[in-house]
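Here the complex is missing one protein chain, while the rest keep their positions.
Our next item is chain A:
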Amino acid sequence: MNAGFRPDFDPRDPLGIDDELTTEQLAVRESVRALCRDRVGPYVGDWFERGELPAARELARELGKLGVLGMHLDGYGCAGMSAVDYGVACEELEACDSGLRSLVSVQGSLAMFAIWRWGSEEQKQYWLPSMAAGETIGCFGLTEPDHGSDPASMRTSARRDGTDWVLNGRKMWITNGTIADVAVVWATTEEGIRGFVVPTGTPGFSAPEIHHKLSLRASVTSELVLDEVRLPQDAVLPEVVGLRGPLSCLNEARYGIVWGANGAAHSCLRAALDYSTTREQFGKPLAGHQLTQSKLADMAVRVHNGRLLALHLGRRKDEGKLLPQQVSFGKLDNVRGALEVARTARTVLGANGISLEYPVMRHMTNLESVLTYEGTSEMHALTIGAAMTGVQAFRD
């Protein structure tokens, strides 16, 4: 590299953050981007409009072939990539659609991670390779109709009957539920909260789809109904008792959202930038009006600060130094920021901003779910608040 060589300003990467990524990370991005461009991008607006994910299985297999599913886990057919690699992939997936990223997060960071981290060797051998390949789809049931932010008070229960376990209860808002082959379900037991690996064909288990969503429409969201679901002894995740189990999984998925939400924001910014340079009003491109430029500059600052934050957290995760409070910081800021960007981008597109012909409104309504799931923005603010003050405000 010749000294003093300065690359040109790149509107897609104004801070030159790509220089911080390795050749392999750029290749990971390229592969995910190509898959999204060919297999999802042309169809996702239509899926969203119909409120369906018709090709979920095929898509899962494609993602599996690439190595996306459980990519940051080691062994058992997983790709064994770094946290930054995983982040880069999430960023691209969500630049396409938050529903696609949700499918991947739930599969890899929630369902697979739960088994990988807290499962027995037999459970890992049995489930992980086919989940990594996308042959088996997983879901993760923590939230209940009456217990969302406060999962510790969940009502779904598991009781022992001889050597078997019998599960009863309901889970709500469960991504991938209806299409899942296996559900990781958290339930209270005499010992405390425990995780169960439930094949969805087990009698007493059903997963009706939730309709009437105005967000994450290209994603399957379901209720899980557990009515005397009888499981063998070895269905329980042996290595964890207590809320630590599900929270450890959420922490993984939240980390992916830090990158993902920002990818959605970047997509909105790109759409606004494109639009503003081609659409003319008052005899010049929208981009030529100062208010538009101010919006574009603000959006660029938001998006690329968000990328810096994501990269920083990713590096800490790879060094084993990432704290849950730092993940809360990232999720709070990047999702909130992404929503701001999406709303601003929407105004730049005028009436076209509300159309599914452009990605902006789709991202914007998707991000409303992203703001709520994996810990609401309020819960993350309270987590940071508690860490800063030493006073817990969310519980008496």
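Here is the rule we use: contacts are C-beta pairs under 8 Å (C-beta built on N, C-alpha and C of every residue); 3 or more make two chains touch, one makes a residue touch a chain; residues count from 1.
Here is the rule we go by: contacts and distances are computed from a predicted model.
Considering only "Electron transfer flavoprotein subunit beta", "Cytochrome c-type biogenesis protein CcsB", "Glutamate/aspartate import permease protein GltK" or "Monovalent cation/H+ antiporter subunit D family protein", the record for the omitted chain gives "Electron transfer flavoprotein subunit beta", by its UniProt protein name. Residue-wise, the contact with the chain that is not shown comes from A:A27, picked out of A:A27, A:L214, A:L291 or A:I354. Contact with the undisplayed chain is limited, among A:L66, A:V225, A:L356 or A:I384, to A:L66. From the set A:V40, A:A60 or A:M81, the residue in touch with the chain omitted from the display is A:M81, counting the whole complex.
Not every partner is drawn; the one left out touches chain A at residues 23-24, 27-28, 30-31, 34-35, 65-68, 71, 79-81, 85.
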